[in-house]
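Here we show just some of the chains, and they stay where they sit in the whole.
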Amino acid sequence: MKTKSNPSNLFSRISLVFEELFIFLALLALVLIFSLAADNFFTTRTLVAILTQLPALTVVTIGMTLVLISGGIDLSVGSIVALSSAIIGVALTVFELPLLMAALLGIAAGGCAGLVNGVLGSYFRLPIFIVTLGMLEAGRGLAYMVTGSQTIFIGPSIQALSLPLPGIGVSPAFLIALGLVFISQLVLTRTVFGRYLIAIGTNEIAARISGIRTEPYLNAALLISGLLAGLGGLINAAYLGASDPNAATGLELSAIAAAVIGGTSLMGGRGSIIGAFIGVLIISVLQNGLAQLGVSEPFKRLTTGLVIILAVLIDRWRSRR
Amino acid sequence: MTARIRIEGLCKSFAAPVLEEVNLQIMPGRIHGLVGENGAGKSTLINIISGLLSADAGTLELNGQVYRAPSRPQALQQGIALAAQELSLIDTLSVAENIFLSALPQNFMTVDRASLRKHAEELMAQVGLLAMSAHTPVAKLALAEKQLVEMAKALSMPADNCQLLILDEPASALTTPQVEKLHQILRERVATGLSIIYVSHRLDDVLSVCDDVSVLRDGIIVSTAPTTYLTANDLITAMCGQDLLEHRESSLRQAGDLRLKVDQLSSAIFPQSVSFECRRGEILGIAGLAGAGRSELLHTIFGLAPDRQGRVVLLNEGTEVEVRTASEAVKQGMALIAEDRKTQGNFADKPVSLNTTIAGLGKLGVALAVLLPRREERVSKELIDRLQVKCEGPRQSIDRLSGGNQQKVLLARWLQTESDVWLLDEPTRGVDVASKLTIHEQLRELRDLGACLLIVSSELEELTALCDRILVLSNRKVVATFEGGQWSNEQLLAEMFSAHRGQRAVNH
Amino acid sequence: GPSESTTKSSYGGNASEIPVIALVMKSLANEFFVNMAAGAEAHHAENSQYYELIVNGIRNESNLAQQVALIDQMISSGVDAIVVAPADSRALVPALARADSAGIVIINIDNRLEPETLAEYDLQIPFIGPSNLTGAKMVGDFALQGLASGSEVAILEGITSAFNSIQRRIGFEQAVAEAGMDVVTLQSGEWDQSKAAQVTSAILSQFPELDVILAANDSMALGAASAVGLAAVDHEIVIAGFDNIPAIHPLIESGKVVATVDQFGDQLAAFGIEYALEVLSTGVVPQDRETPLELITAQSLPTY
């Protein structure tokens, strides 16, 4: 029997190539709804505002997605963001290091935290959930220690990273985040490293029998997540012009939500960075739109909850077909 | 007399049609064999009868009544017992709980543990799981033992309720004595009037236990006949549509240089130390009863066992390399095809291409080496063709393949790495007769190219047909070594049982 | 100012030329700010012909990035004025500078932006609000009066790094020092009732002779009071809070909590809005103004 190219068929064909199609349509629907509901939502200004906000969540979500694909989870990203931004703030204001130095220090601190997570979770084989939960507490504690529990004002020097570039309209931080999205999507789908992460996340025993040393890869995923959270700390500090030891509380849940909305499985072995990025966009658009409408906090919470559930319902509908 | 089950015009397609107009009728009190090539649709047919899949078209009748089973619980209620091909045991529960999982005995709202244990032990004794406690967690069992538990589970349905017992490759990991014991139970059961569908690739087994046998080819039943008039060759001809070439007997040949040296090796799972050697161009068989530690030996050699003592050395043109871990082993040219492909082999829900190429990626050296999907698919396609894997193509997910075809994909994974020291644990489990010969040909070809191969198999015929030398394990000790042609089945069996006397008897 | 409102009407197709005022607050989960928002909305209901109001808050008080994002969102939705209760006295300044350069009128309420940082950005933003330090000193003085010097005092601070928490802690500490007593322990209850209850019960085990608990907000005072009640302490423990939330009244009546401070938060935002309207119409920058504080005790309660 020949199949005609009726619309549903076209959809399924496109969604074979572009798996994230349905979740992308959900994003468009959300944009449409807000454009109708809020006068000034569908404007360049809003677009720029959203694009300026999301780089920190984006880079953190990339790392989270890699960790989830390898079969782990990283609850410590929020605390690492705070720690890195605390270190950057202190380095810039107290020790008056040059910006590049400070930034590298912050990212390195994230890397160290990620490495501790990685070593305990892979070589010592402790449950990664618990290791990173411990790091969530410990990292926050360190951030308080570094800053003496105070917000550190850094000033405009660091903000260049977050200011829209003239002519392009988006910030360097956004460009970095976008670049990382594409690079890591390529790493995931087109390199041995990515393939191994997927294999380990799918069936760790089979991966070992296939000659893959699983520890270095699990470790690397958590290390990368730590480094990216360190970068997130830099971006956050640039966005605020300050480092706040309380920054990014609960960020881990947003990052996981973004990844899962974008099709990543919490059981490991399946996921897409592009999808996760669309997840980040959905979360950002939602927050922005609700703020522009000025709805009450209870209603905001309720709506956020419902949209998260709806987004996965739509995605489920895709995979059912 | 009304048929126990009557199937008419049954159709089922996934991406491609799998069953096309299947008609089948099984009378009460008969054991009905179902044979066919890998991917012929046997499991699909069985899954429809047992409520795990729904048919696209066709009617089913049970005892003359229209039969519908939209889900497994409904089928169970109507008396359809099943031992699934891909085992369906719960690792964290005990043997007893697994056996009675669909109908746990209750007593004041709690599980009646005494009665559970008593009934479980009866069934365990029947199938030959003698020395083991009913409370052992299934995770601790070896594959063969799991298969016996699966069997006990299928037999657990009360006789007055059970209409049809379906066994999908129940014996693929069992040794000959175990299989015989099983057949005896089936004969007893069937005498009470229930019917049995028996799927197997071991045609001799089918001919010896079944009353009738149907052959499924390309989604159609091409023949149904009583076994009395049939030979294995008839079945093969019906399955493949042609005769198979007689395989050549392994001739005594000159083995090459020493390639693998196992020296005083032991581990937590294989405590008695063992030493032996294997040469290039040699197939070394490892025989033993279930539980003899054959899989453990292979795992220990490959570097997967904890607390490993002793040495495994690979020799190559004068150089000696010691291997300690699985990844070193693979790098040095070792390959392991593990026994339980579902938990130790397959990357489930991943495409065939990933499953075939994954082990070879190590050759690329760097982790950030770039993969070209087209090249991967081409490599994968070549292997699919070479091993005649029946699938839609490299992009199909491996868990959509039939069991035997999954096994071929695993073989393909290692062919691709150009390994020359092969450890194969039941390499033809669940593989059809024709494919088995294909695989045997591949293994001989590997040997002729200078590989050394260690093969564990529960089928003595397979070992005697393939091997140049056979090592016999009994109760985790090497009890004998037979040089090529100097063995007989009786001698092998005697050695296999030798160290089990008075010990944990696996069967008899 | 005026140019913005034209932009707005041209986008929204809104014929009326009334200004849009955004109220950006801290956690709308915290009832102090909820009351503040309610006050603003009541003000708006009476004066809806003069302005439009958008009220927004952040998830929790520590989420600075979200508040910065809110400011940016308000800039992009083209409001004419922003009345802001900053979650941090320094970190919000850069975002407010962006709003200023977009021609938006800004009024600072509740938590004063740091003058040095404002100067760095060459901003003049009027502040309207109470002094948390003064308020804490006031309630501390009242709670400690009549107690023997050398009495043991525990301070429950809010989120350690929060500006208000620091101000209130300093106010408490000054009062304790002047009364010649000891702060035996200073711990964070994270503004949270349960956390405060739990910390308090631990403190009571460690310091059975404890005399006073000064809590940096009423939620924590409530938590402390319940822990004291459950611990069956054999002597009187004086508890004081801050913010004057309705739930604290029964405890003040019964004497379990001796005092709290009312900052008139409900009027604070309305003040801010009026200032904003004034600036929008006159263009004159008004001076800072400190708003009154009132000590609430069992005596003052019935009249209040």
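For reference, chains read A, B and C in written order, and residue numbers begin at 1 within each chain.
Basically, contacts are C-beta pairs under 8 Å (C-beta built on N, C-alpha and C of every residue); 3 or more make two chains touch, one makes a residue touch a chain.
Every value quoted in this text rests on a predicted model; they were computed, and no experiment measured them.
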### Message
Given that a single representative per chain kind is drawn, write out the copy numbers for the whole assembly using the chain labels.
### Response
A x2, B x1, C x1
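As a working rule, only the chains that are shown with their structure count from here on.
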### Query
In graph terms, nodes being chains and edges touches, is this line, ring, star, complete or other?
line
### Task
Pick the chain whose C-alpha centre of mass, unweighted, sits closest to the average of all protein C-alpha coordinates shown.
A
### Summary
Note: of the two pairs A-B and A-C, more contacts are counted for A-C
### Query
Between subunit B and subunit C, what's the gap in Å when you average each chain's C-alpha atoms?
70
#### Entry: subunit A and subunit B, separation of their C-alpha mean positions in angstrom
43
### Message
Rounded to a whole Å, what is the gap between the Cα centroids of subunit A and subunit C?
### Response
32
### Message
Show me the residue ranges of subunit C that touch subunit A in the complex, using the header's touch definition.
### Response
8, 11-14, 22, 28-29, 34, 53-57, 59-60, 62-66, 68-70, 72-78, 88-91, 93-94, 114, 117, 120-121, 159-162, 166
## Note on the structure
Residue positions on subunit B within touch of subunit A in the complex are 302, 304, 325-327, 329-331, 336, 338, 343-350, 354, 358-359, 361-362, 364, 366-373, 413, 417
### Of subunit A, residues touching subunit C in the complex
38-41, 43, 45-46, 48-49, 52-53, 56, 144, 147, 149-151, 153, 155-156, 159, 236, 239-242, 244-250, 287-288, 291-292, 294, 296-297
